[in-house]
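Shown here: the complex without one of its protein chains, the others still in place.
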Amino acid sequence: MTDRKDAIARFLKEEFPQARIVVESVGDRCARVSQAVDTSDLRPGGTVSGPTLMAIADVALYVALLGEIGIVPLAVTTSLTINFLRKPAAGKSVIGECRLMKVGKTLAMGEVSLYSEGQEEPVAHVVGTYSIPPR
Amino acid sequence: MTDRKDAIARFLKEEFPQARIVVESVGDRCARVSQAVDTSDLRPGGTVSGPTLMAIADVALYVALLGEIGIVPLAVTTSLTINFLRKPAAGKSVIGECRLMKVGKTLAMGEVSLYSEGQEEPVAHVVGTYSIPPR
Amino acid sequence: MTDRKDAIARFLKEEFPQARIVVESVGDRCARVSQAVDTSDLRPGGTVSGPTLMAIADVALYVALLGEIGIVPLAVTTSLTINFLRKPAAGKSVIGECRLMKVGKTLAMGEVSLYSEGQEEPVAHVVGTYSIPPR
Partner (left out) sequence: MTDRKDAIARFLKEEFPQARIVVESVGDRCARVSQAVDTSDLRPGGTVSGPTLMAIADVALYVALLGEIGIVPLAVTTSLTINFLRKPAAGKSVIGECRLMKVGKTLAMGEVSLYSEGQEEPVAHVVGTYSIPPR
């Protein structure tokens, strides 16, 4: 489990050197990631920007999927639906909790709830689909 | 709790006399509904049609919302996103399990997992938003 | 063109004998369908139900896709997002105008604008994806 988590974290660092995501856990069709928020993520009013939230959710889905199918660099997002629910806290890390609902041969689908660290209610909810290349 | 469930079921029967949905439970921002599948719901190959699944999910959201805000006939669906995950079983009832993620003053948002009765994996997943009229 | 339209209309009649959709035109990655609204399609207040609108959009996408790839009965909807924009008129037919944006080897995607006949502004907008079986 930890080996897998570390391998995925290493892979993300190589593929996306500028990414600041931390892989907290992965396994059993789920993943949990977090990202500290810096000024480039903020919008006027001190809230976290929508694209930052979308990017974190996208990585959460990717990590959960790599946990199921192994490290497959060519899996790509095919769709993503985000609903913004509450204003994120500016000074808090964002947590993304992903649960895959389907991992088929060519398509995977999952949902992600996004939280400001330490808060109980989600700030946004994402549903996304990934296309899995033939092996 | 049961009073509320019965009041909602009665309201649905009056508003949608042709509906065949059964309200199984409601409360705590959640609802569970079921519908026996008849031939008008089937598609070639014996599967349950997409519009039937969407209709069940829409009612599940509505029931969960009425459970929170009381019987407000003018709440209307503003958006609905469905992902079809697996072929539903033809002879089985469809179960819809809704969980609301936000109930704001003017907008509510929730997700619904749809199952063929007795099966563990969902056949479809829905995210929907409702507009709540000013009171 | 007309031959293709007629072949698709015949196919729909055979596959979905209870469907009331009329194929108005098909070709060039587009399709236009219409459906007269009857009492089973109405909701309280005289408006057309959401599931009826979703069903019409789903068929519009299917017809446009069959116009591109030929009559492939196993193409299935994988996702559908609907936004409800305006109250449909009760006594008017619903028109669905579909435009496909991608027809790939395994996945197609398109959008549908839904109108009450004779009105300029859409009552709803749909984005949908179809999975195309390997040939």
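Lettered A, B and C in written order, each chain numbered from 1.
Here, a residue touches a chain if its C-beta (ideal position, glycine included) is under 8 Å from a C-beta of that chain, and two chains touch if they have at least 3 such contacts.
Predicted model only: the values in this text are computed from it and were never measured.
Engineer: Among B:L42, B:A75 or B:L107, choose the residue that contacts the chain missing from this document, as touch is defined above.
Structural biologist: Selected residue, touching the omitted chain: B:L107.
Engineer: If the hidden chain were put back, which residues of chain A would touch it?
Structural biologist: Looking at chain A, the ones touching the missing chain are residues 15-16, 18, 40, 43-44, 49-52, 54-55, 58, 73, 76-84.
Engineer: Give me the chain B residues in contact with the hidden chain, please.
Structural biologist: Residue positions of chain B that touch the missing chain: 78-79, 81, 106-107, 129, 131.
Engineer: Provide the residue numbers of chain C that touch the chain removed from this figure.
Structural biologist: Against the left-out chain, chain C lists 81, 83, 85-86, 101-102, 109, 111, 113, 121-122, 125, 127, 129.
Here, only the chains that are shown with their structure count from here on.
Engineer: So which chain is the furthest away from chain B, centre to centre on CA atoms?
Structural biologist: In terms of C-alpha centroids, the chain at the greatest distance from chain B is A.
Engineer: Where chain B and chain C touch, do the two copies share over half of their residue numbers, giving same, or under half, giving different?
Structural biologist: Same residues, largely: of all residue numbers at this interface, over half are found in both copies.
Engineer: Cα centroid separation between chain A and chain B, in whole Å?
Structural biologist: From the centre of chain A to the centre of chain B is 28 Å.
Engineer: Find the geometric centre of each of chain A and chain C from their Cα atoms only, then give the gap between the two centres in Å, rounded to an integer.
Structural biologist: 34
Engineer: Calculate how many whole Å lie between the centre of chain B and the centre of chain C, each centre taken as the average of the chain's C-alpha atoms.
Structural biologist: 23
Engineer: I need the residues of chain A touching at least two other chains; which ones are they?
Structural biologist: Counting only residues that touch two or more other chains, chain A contributes 81, 129.
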